[in-house]
Each structure stands twice: as C-alpha cells, then as structure tokens.
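One chain of protein is taken out of this complex; the other chains stay put.
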C-alpha cells in the first residue's frame, strides 16, 4: 500500500521532506500541498504532480490524503495537528509540536480522546545510527546506571535572525529530546549560563550558552550550545555511567596525511550530518502508517515535554542562570514508558 | 516513471536486491521473477506481487519488464546479459559479468553493436561514501601522483565450499574493480603469494593470500586477503601519493570505555558494511534507467577487465606466485576513460 | 655542577622523587633525608647513601644541602618552606604549598622579602607534553580567544580515607593549576555540584562531582571529577576558542583488533600517565637550581592561588553548590604574568 501524504508548508524543510517522501521512501507519495504562499505551493506541487489545496483544513480532510505532514510556520502547528486528530489521520509534525505548552497539552488531550496515537514529532536524532548504538549499549547494562552526560552542539554560523532564546528552542531542543529517550528518564530542571561570548557573532546574540539539565534520577546533563563555532557542525555526546562511558562517534571521514598533518574533514551542514537519520525517520513513519499501526517515533507527549523543558531553559536564560523547574503534568499511562 | 524490473535468480542475493528495489529505491517495482527453482521463484514473487515466468528469456522479453536484474548462478550470467542486450533492455548483472573472459568480450561486442551502454555490473564499492571521498581527494590533486596502494580485505570466516581461487574471484575482485576506478588506471599484472597459513581454516584453503597488482602507470597495489581473520569484516585501503596519502575510514561506531579499555565494535558482516553502497548503487541505476540514460556504474568493459585480472591472479596462485600479465584487449573508445 | 638535594618526608611520594633525582635527573644527588619516622628515613637514606638528619630545620641548614624537597605531610609544608626561604635555599614543595591560604600568603611575603623566587610547587601537569602542545597551540593564536574548557579527571578507584573535600583539594587542584597556566588567566569563582552518585563508592563520599570555575576573562571551565569511574585513570581537557578547539590527546597505545572489537588500553595509574611530566618537572627544576636561576615552574603565588580556589570549591560543596568567589589578593608584580 502506498501512503498518500498531504504536506502543509512548502518552505525549505517542506520541500526537503517532499523530496524524501518521493525519492527515498518507497511506500509514500505526495498527493497534496498547501502553503500560505500559493505560488510556492503550486510550484512545489508541480514537481511531484500533487494537487494544490487552499488550506490546511481542506488538505487534511481531502479523500486523497491518508496522512499529514506539517512543516508550516511553528505557531500554526497546533491548529493543523488538532485538525488531523479530529480527522483521525496520522500526522507528522515538524518540531515544535506547538509553540506553547498549553497548545501541546491540548494536542495530548485530543489524542488521548481519540484513543490511539496519531501524532509523531520531527525529532530525527532518535533515528541516527550513532545514537541508536549508544541506546543499545546503555540498554545492555554493562555501563551501569548513567550519572552524567556531556554534550556539545556546534554550528559553524547562524543568520542574523537567530536570537538568544533559539539556542534552546531550535538548537538544544534536539538534545533535550534525544537524551530523554536515550536515558529513558525525564528532565526536571534547566539552567542556562553564558560564558565569555564569542566576538564572531551578531551583537544581539548570547553565544555560546551552556545548558544544564537534571533528570528525575539525578543524572546531570551539560550541553554546550555554540552556534558560531566557525569550524563546523559538530555534535558530541558522552554518557558516563557507574562502570564506564559511551561516546557518540564522529561521522566516518577519510584520513589525509599531507603537509605535516593528519586531517579529517568536519561536517559543515546539519542536513548532511543527519541525512541518514532523516531518511530512517520518514521510512519508519511511513511503515507504521502503511501498517495502520501507531507511530514509534517521538510522541505528542515528547513534543509537550520538549516544549516545557525548552521554556524552562529560556526562563533561566532570561533570569541570569537561575535553575528553573520543568513543571510537567504527570505522564499519562497512555504514552507508556518513563520519558 | 516507475521502472519495472524483472529479476532472474531468486536466491539470497536476489531476494536482498528485490527487497532493496521494493523498500529502498522509490522509482522501481519488481514485476517478474524467474528461477530454476520454480517454487522458490513463486514464493519470492508472491512477496512483491510479481509474476513468475518460466525462463530468463521469457522474462527479458516480457512487455512488463523495462529492465533486467541478473542474480542467477554465475555461469548463466552471459546468456541472460546477451539476451537483454538483444532485447535492447538495460541489465544489471551481479558480479561476475561472465565466468570467462571470452564471454565477457562477447557481451562487450554485443553492447558495442547495440550502440549504447545497457549493462551495469554489480561492483558496489564505487558507491561507498568512503571510497567516494577518497576519489574526490585524489581527483583534487593535492596528493600528487599515486604511487602505491595498501589494502586488506578480511572476513571473519568462510564456509567449507570456499576454495583458494575464490580469494581472487569472489573476494579480491571487489578491490580490483574499485582500485581501477579509484586510480583511473588499468591493472597490467597480478601476483599471488601465500604467507604462513592460518590454522583456523578448512585444510584445502590457502589463507591468507597476498595479491600484488601493477598498473599501467606503475602504481603497485598490495592486497591482503584473509578470509578467516576471525575478528571481523575489515576493509582497509590506503593510497600513497607523491605528496601525501588518503585512507579509507573505518565505519563510525560508538566508543566505549569500560574494564580498562577503550573499544569500538568491528563490523562482522559485509552486507552491513556496504549497506549504504548497495542502496546507492541501485538508486543510481534506477535513476539512469528511468531517465533513459546510460548507466554510470561499472560497465561491461569493467566486468571484462575484472575477469581478465582475476584470471591472472588465479594463474599466479596456481604457479606458485609467478607474475602473470593481465592480457586485455585494447579498450574501445566506446567505453571512454582510462580504466 | 651537581645539585645536592635534601629531602623532607620519606613516604611513597618522597621515595619516588628520590628515585627520580637519583636515576632520572643527572645533575642531582640526594645527600640528606629526614622523616618523623626515623626508621623509614634511615632505610630510604641508605638506598642512596644519604645522611639521616633529625629534623627539617637541620636538614635545611645543612652545608651539604643545596636545595630542599618537601614531601612531608601537608600541614608541615609551610614551616619547611619558610625555613628554606629563611636559609636562602631553593625549595621544591609538593602540593599543597600550605594547607591554608594564610600560610601560603606568609610564604609569598617571605619570598618577596627575600627578593627573588626560591619556591617551586609540585604541579606536574605543566610539564606534560600534551598540555605543553595545547599551550603552544593556544599561544599561536589561530583558535582565537578561549571561551570554554571541558575537563574530566577520572580515577579508577580511591581508598576509604578519601573524603568529599579531597575531590577539590587533591584531585581538581591539578586542573586548577594547569588551567590557570594554560589560559594565562585567573580563576575568580568556583561552584561544585553533585550529580547522581555512583553506587560503587564508600558511603561517605560524594562522587562524582562537577566543578565549575570562571576566570577574569569570563572563560567557563567545567570539570568532572569522578574518582571511582572503575575503567581507568582518564584525563580529558578541551579548550574551545572563537575559531576552533584543541584537545588533550589520550596516551599513545597499541590498537588491538580481536574478538569483534578494536581496542586500546586505558592507563590505570596516574604515576604512569604523568611519568614523563614528573621527570621533566624535576629535570627542569634541577637545571634552574644548578644555574642559580629562578625556577620556571609553578610559583608560591600559584600555590597560594590554588589553595584559595580549592577553598572556594570546598565551601561551594559544603553549601550545596552556591557559587563562591575566590577572594585572592592582588597579584604582586614580583610574580609577573596574569595567572
């Protein structure tokens, strides 16, 4: 069975996912596209021979759409996801699930009322082979209980529009999700402190930032977010347990010896670094949809948790580094697991 | 456009490629299957809703088959490939193209008579990201002219049926192809010597073997083939040029520190090691077929060259390590390039 | 000229340094030994044909002693160092210089009154080749201004007598010294937080601890101190600057591939890890003494600074992680430099 996907939002990310659904994922086809910018919607739809629909609501309810992909502007996510739930259709929503914790909760409630999981949120790192290997190692148990996690999330540079709160909302949010999953543990507080700022940034931006998260079990996570590190897109993650540690590998790259040095290239682009993760993410989502099964990726609850924790981080940044609790509702049994 | 592929040979490799064409490559569908073992053909065809046809010839000529995949027993390859050329259909033939140089030449001649390239041979390493990075580095020129290549091809173990000549025919043949492409140079001689044999092998097998190849430019390649190395499937390749060297990376794997050691797992299985290469190989083949273009992968000429060089290696092994010329016909302009 | 060294304290460290002065450093000889345990002093002295003297004071004033090595119990350091200064003799004092900041200051004042540097404190990491390479790279300037430092100091295990404050006093003090020197920057505050504790420790001990230091320039240092990590003695240090980073290497160790893994051994013992640093430390000290020059290693001021910062860390630990200022006197011009 081929899953017919309708796409809300035809911007850069939307186009990349349309390409993925078309060229990488075999059991999917894009049948409908909508965008506030109608011309852009038409242009993108034409490349895959899809219909252009005037609104998210019409797209969601189209008989030619089996599943919905939301890649529109963040503040519109909640409405589209709620509409998809109302229509009883599987919906993949790019991060964030919603821009407020309240809206995330409304989605959670709607989904619970529906009675089965329909929502998957677009946190792709859970599908990265390196993180998956880490999860296997941790699950095997020979490293003992996790105690600490050291992470770095570095981008070579960011555009002018990137502001200080985005370090949590857009950047650290990936570690927030993947670490909750990796540790199978919930984050209960966030703190953001600012070391000496780099001079290689736009004036308004606090960069780097160091974020500290604590979990229910007392695991302490520190995360360096440095979005103008200049040398590359570099993701580091090390989990230290009672009996040993496990470390995320750097991407495989040829070693070159020349001119007095041994060197390997550092990836420059997150789309390249996580290309395989994105492909697997969509492949597994389509597989679950085609099977009529619940999605196995990040849930609406994970989207809610990420938003609550991100909010706490932003509040900490705005209050000069106070430790801010992540005040989350109790996790409904509906969503299973610990985190 | 979806390419309708007919598959000749429904054994293990055939089944894996059918899965790939179905689940990984988007623009393909498997419409017909044939196998000497009719029951097996039926079973495999059923999984993808394909027709079962009584013979390769009928499959090749079926109006529901746009392109042919040959994964049957080696000695039958030539006949199927020649039939496909006669039918003017693109054909992907697993290695070897044919079991004799003469049969390879007949294919080359038939393809030239047809007037455009129809044949791609299944050497997947050209599609591996590590080798592709090496090729880019060499092409960039800053390492100067290549002088030497050091390689190792190690398998943890092989079954009883694996005999000494297969070290060249089945194992080293991958390096033979990928190094001709990497260096853009032709191999002119082969020599196979046998160091002290491992005791961890079936008695009849000479293992390890060291193969030495020389190219037109004088580049000297040494290749350790060790198919009972026990610790893993390990592929090493280092090209040394006048101004530096480039080395194939090991696959990315999490680092683990525990019990006095820092360790990373070594891949155990060639299907895992080259999974991405296989996927890319078929994706690019289908793309070329869908576009009505000539294939960009290894050509019939490459298949012929690999067979001639493999034959030379086997003769060297049988004559206690004499240097044996690879007596190749002059390369027709039809096939372009140097190697 | 051979420097005649008198050694105060003949315990394990003292014996190791006596061996070093005798077997590794060429221009030194040990001529006198003293220890509260007279029998031990006699036994150790006999191995190198040195005199046994009844007290530190007599040893310091012996005409057969050109330079003094203090490796006695920490609380006695100050007295011996002050006596050596009073005698105008070069003195190498194992860490700590003194157990209180006040005593350190008395030494600083005495040395200033003397008019030239006589004191070197035993922080050996400044002599480790890896840290020296890092210092060269930072000094070369192409990484830009340092912004953050990430460190780990892990021991496989510690004895029962090791208590929570020793994580700062005995363990982190090495990073405190080497980072002040590496960054050429002063530490102005300390904070110690405690993640989930390992179960593999004596009950009374808080382990691991995370220490955060901030410098005058705003560089933020985080240091994981984990003294029951079980897998090895592992020292990590990464300095992140505006244009790139530099990372301390792991010790060179043979790579082994066997039984599905690539592995390298992790050092288990700090004496092995820093053997070369210790040798160089004493070689350079003896060279300066033999030349009648001021020592080039860590000064009395560095000893004072380390004690003030260590005290701040201990206070933070005792007050549940508050940020504690390191209230240091202004650095006298006598001691040059920034840190």
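Note that the chains are named A, B and C in the order they appear, and that numbering of residues resets to 1 at the start of each chain.
Operating definition for what follows: contacts are C-beta pairs under 8 Å (C-beta built on N, C-alpha and C of every residue); 3 or more make two chains touch, one makes a residue touch a chain.
For clarity, every value in this text was computed on a predicted model and none was experimentally measured.
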item: Sole contact to the chain not displayed, among C:133, C:199, C:296 or C:319; value: C:133
item: Option touching the unshown chain, where C:38, C:55, C:199 or C:258 are the choices; value: C:258
item: Residue of B:128, B:224 or B:281 in touch with the missing chain, whole complex considered; value: B:224
item: Interface with the unshown chain - residue positions in subunit A; value: 230-232, 234, 250, 257-266, 268
item: Interface with the undisplayed chain - residues on subunit C; value: 22-27, 129-130, 133-134, 137, 142-143, 243-259, 264, 276
item: Subunit B, residues in touch with the chain not shown (by the definition above); value: 144-148, 150, 152, 193, 195-200, 208, 210, 214, 217-220, 222, 224, 226, 229-231, 240, 242-245
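Assume only the chains that are shown with their structure count from here on.
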item: Chain-level touch network, classified as line, ring, star, complete or other; value: complete
item: Chain at the geometric heart of the assembly (C-alpha centres); value: A
item: Distance between chain centroids, defined by C-alpha means - subunit B, subunit C (Å); value: 58
item: Touching two or more other chains - residue numbers and ranges from subunit A; value: 243-245
